[in-house]
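Apart from one protein chain that is not included, each protein chain of the complex appears where it belongs.
To keep things simple, chains are lettered A and B as they appear, and every chain counts its residues starting from 1.
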Amino acid sequence: MLAFVIRRLGLAVMVALTVSVLAFLLLHLSGDPAVALAGEGARQADIDMVRKAYGLDRPLVVQYVDWLWHILQGQFGTSVYFKTAAGPLILSKLQTTRILGVSALAVALSISIPLGVVAALYKGGIADRICLAVAVLGQALPNFFFALLLIMLFSISWRILPVSGSGTWQHFVMPAIALGYYVAPAFMRLIRAGMIEVLAADYIRTARAKGLPTGKVIFKHALRNAIVPVVALAAVQLGYLLGGSVVIETVFALDGLGYLAYQSITFKDYPVMQLIVLLLSVLYVLLTLAADIANAWLDPRIRVT
Amino acid sequence: MSDSDLVLDVQNLRVDIDTPRGAVHAVRDISFQVRRGETLCLVGESGCGKSMTSLAVMGLLPRAARRSTTRLAVLGEDISRASRRRVNALRGNKMAMIFQEPMTALNPAYTIGDQLTEHYRHHRHATADQARDRAVELLEKVGIASAGQRLGQYPHQLSGGLRQRVMIAMALMCGPELLIADEPSTALDVTIQAQILRLLADLQAELGIAMVLITHDLGVVARIARQVAVMYAGQIVEQGPVSELFHAPRHPYTEGLLACIPVPGRTPPGTPLGTIPGVVPALMGELHGCAFHDRCRYAMPACLQTIPMHEAPGRQWRCIRTETHA
Partner (left out) sequence: MTVPTSPVTANAPTPTITAPAGNLTWRRLRQNTALLVGGGILLLIVLIALFAPWISPHDPYFQDLAYRTAPPVWYEKGTWLHPLGTDQLGRDYLSRLFYGARISLLIGISVACISGLIGTTIGMAAGYFGGRVDMLVSFLVTTRLSMPVILVALATVAIVGGSLWVVILVLGFLKWDRFAVVMRSATQQVRSLEYVAAAQSAGASTWRIVRGEVLPNVVPHLIVIATLEAASAILLEAALSFLGLGVQPPLPSWGLMISEAKAYMFFSFWLIAIPGSALALLIFAINLAGDGLHQWLTPDDKA
């Protein structure tokens, strides 16, 4: 097991480094970043000054190493737009996005587990088809459109939830739903498949032979075994949630990392933008690593790879 | 024998299974009874319907199967059309079942103790401590040492023989009056087989339980049962006390089965082992006449009509012949 963890850790580090290179290079996509940083209508003198100030006249490799070195030391640079240190700025938004991510996952699971269980119990029947139809429909709705619909319903018609901002827990309800519903179908399919397999197992028959109530058989005995692959899927979906938070936070003006990403991109705040891309990617690498390790712990056969 | 001794009364049990190609008649109109303190063995080869019978009695048939019966009474109560809640109240409580594969019959995610006590606490509303004490008591009764420690172990930490003992203890937790054992020793090593059977016999003698034991092994029948019912192609072809049946079988199939077994000390060396020519008929479609007639060496044209069960005191057999085939 230890050898496996070390191998995976090594892979994760290499991936993270590659991602950092890509995040760094992002800035240089448009050709001359000095031009972009100097802004529109800047004169040549201004551009040259910017170039010198940001050290953009040095070789790329040097710039990269310098940038990475600063990051590893905890010096994250300054936000061009917000005029404040980039590190604390990002950190302050992290909490909001974390809450959003977890709530969205909770929404997804609270939809998908009941639907998945019902679909498995009535496999091939009407309930099963309905659940699968709901799954297909759920994935057809664009999340920003769904978000707008939620706003129309809860904020405008019923007036029970605030439209935007991030002060209270009510501010998180609609964003969590809008973000979470999209990943629910994938979980539902997985739970359905897992339950179908588990329900055919011998130990379920034993549980029924003991006269246990149906609810206990399903939830205590069956679901407990069927839920295992959901762990791995949760990590994959977390990647979507991280990305999707950009759109959702922007729609709801929820003051999190995604909204900050959007702002930094729109206002051409390149230092912050690079940092966010790097941060989210590294976060995702870590999550995938954790899921890999969890998987290997649950299923010893994977440890050989 | 009074009816208060009658623990299980099955009349005209039918089980049909729906398949894409038509209905399979797995169990065709069988009837049997089991009394307190008695062991009835259901014997037959694979596919004869004995397992289906046990599942039908317990109400554990797969979804594609349909059961019909004129009477299915446990302890005098007809449960053939009872509500699920009523059946659940009886299962694990008054009637219990142990299965063939101890390796897969226990949930790998929970401890032995948890699985032993959960239905006891449900049926008896017992506290955790009461349940625990009872579990320890039963584990010791089935011959498991250091029972207290075992409670905290997981199924994968136990061997097959131990797991089967745990299954037996689990079945006995609520003090059932009917125990159905579906090939309880088949999946175990030969040496363990004998132990498990001995255990079942002792427990029955001590607790006075009515037991239905399903097996394909006539040796098991001889060892443990008092009554035996021989099944073939979904029907009971012969039924009666073990000693009588073994010494004087009435149905040609029973005769054939017994002839297959060499008896040390009696069968002369060099005798070719007996076989029954032919194959078991498919269970789809209606049955015309005797199911065994194409393999029976006494077959006659009259065998193609429906054969009623021939009744004699304490004996039944489904054959138009009445001679003994010793």
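Assorted remarks:
Here, contacts are C-beta pairs under 8 Å (C-beta built on N, C-alpha and C of every residue); 3 or more make two chains touch, one makes a residue touch a chain.
The shown structure was predicted, so the numbers you read here are calculated from the model rather than taken from an experiment.
Every visible chain touched by the undisplayed chain in the complete complex is listed here: A. The missing chain, though absent from the display, is touched by one residue of A:1, A:60, A:91 or A:148; that residue is A:148. Checked against the full complex, the one of A:5, A:127, A:173 or A:233 touching the unshown chain is A:233. Here the missing chain is touched by one residue of A:54, A:76 or A:284, and it is A:284. Along subunit A, the points of touch with the absent chain fall at residues 11, 14-16, 18-19, 22, 26-27, 29-30, 36, 136-137, 139-145, 148-149, 152, 156, 189, 193, 196, 232-233, 235-236, 239, 242-244, 246-247, 250, 261-262, 265-266, 268, 273, 276-277, 280-281, 284-285, 288, 291-292, 295, 302, 305.
We take it that only the chains that are shown with their structure count from here on.
Rounded to whole angstrom, the centroid-to-centroid distance between subunit A and subunit B, based on C-alpha atoms, equals 55 Å. Within the complex formed with subunit A, the residues of subunit B that make contact are 58, 60, 84, 87-93, 96-97, 99, 101, 104-110, 118-119, 122-123, 167, 170.
Residues of subunit A that touch subunit B in their complex: 201-203, 205-214, 216, 220-221, 224-225.
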